[in-house]
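One protein chain omitted, others in place.
The block that comes next holds chain A.
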């Protein structure tokens, strides 16, 4: 890992890692998608992953909560090794998934349930009593600003509202870290602003986050660390101002240049 040199955030004592990935390798049908990836997300830190489509960003993120099983390497979450050298070490997969909240690009709210019930379901399955689960769901909906739509079905909600409900749902089990996989990529600019402002508040509250995004200005604003992934490898990483402002690698510069012209 190349240690960045500037800024107070990076130089203060690094907190214990909530996510630690080392030597990660993953292939699909013999095609290598991730190779020798090392990554750490310290408690309270925000790490953004950027890169071209197909570069392996989602796969990397999905290896954290083991929606994908790595072929090689180690995945450690909250101080516990969950996958090692191609073997599932995690004994309690549901518990791992409750430690790690995930927000998807396409929301994936449960369409047969109201917004409130979407936030209640997993809590009840995890043994939270009914009234407590409901209270927490309502409080979370308030927090993301969609309490007034609490009894609506997902299909009656705008994209921005759906994604905010999805964030409330991911927070319901008090995860130690949140994973966001392109949370604003299916949203219009207005809805994107809504969702980013919720994420900004989470950041201000000290939530640990790993974020795949194409919102580079936002990534630069909130992240403590930016990782540029290309062709299944980490090409460059460091402080957002360095990686996004003055990248060292030609591949990163190329990506950022192509990005500036398209968005």
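Rule of thumb we're sticking to: a residue touches a chain if its C-beta (ideal position, glycine included) is under 8 Å from a C-beta of that chain, and two chains touch if they have at least 3 such contacts; residues count from 1.
Following the convention adopted for this analysis, contacts and distances are computed from a predicted model.
Student: Unshown chain, UniProt name, "Isoquinoline 1-oxidoreductase beta subunit", "Protein-methionine-sulfoxide reductase catalytic subunit MsrP", "2-oxoisovalerate dehydrogenase subunit alpha" or "Amino acid ABC transporter permease"?
Tutor: Not shown, but named in UniProt as "Amino acid ABC transporter permease".
Student: Can you say which of A:79, A:94 or A:250 touches the chain missing from this structure?
Tutor: A:94
Student: From the list A:32, A:126 or A:256, which touches the chain that is not on show?
Tutor: Touching the chain that is not displayed is residue A:126.
Student: For the chain left out of this view, which of A:83, A:169 or A:239 touches it?
Tutor: If we include the chain that is not displayed, A:169 is the one touching it.
Student: Which is it among A:38, A:72 or A:108 that touches the chain not included here?
Tutor: Per the contact definition at the top, the residue touching the missing chain is A:108.
Student: What is the set of chain A residues that contact the non-displayed chain in the whole complex?
Tutor: The list for chain A reads 43-44, 65, 67, 93-98, 100-102, 104, 106, 108-114, 116-117, 120-122, 125-126, 130-131, 134-143, 147-148, 150-151, 153, 169-171, 173-176, 202, 205-208.
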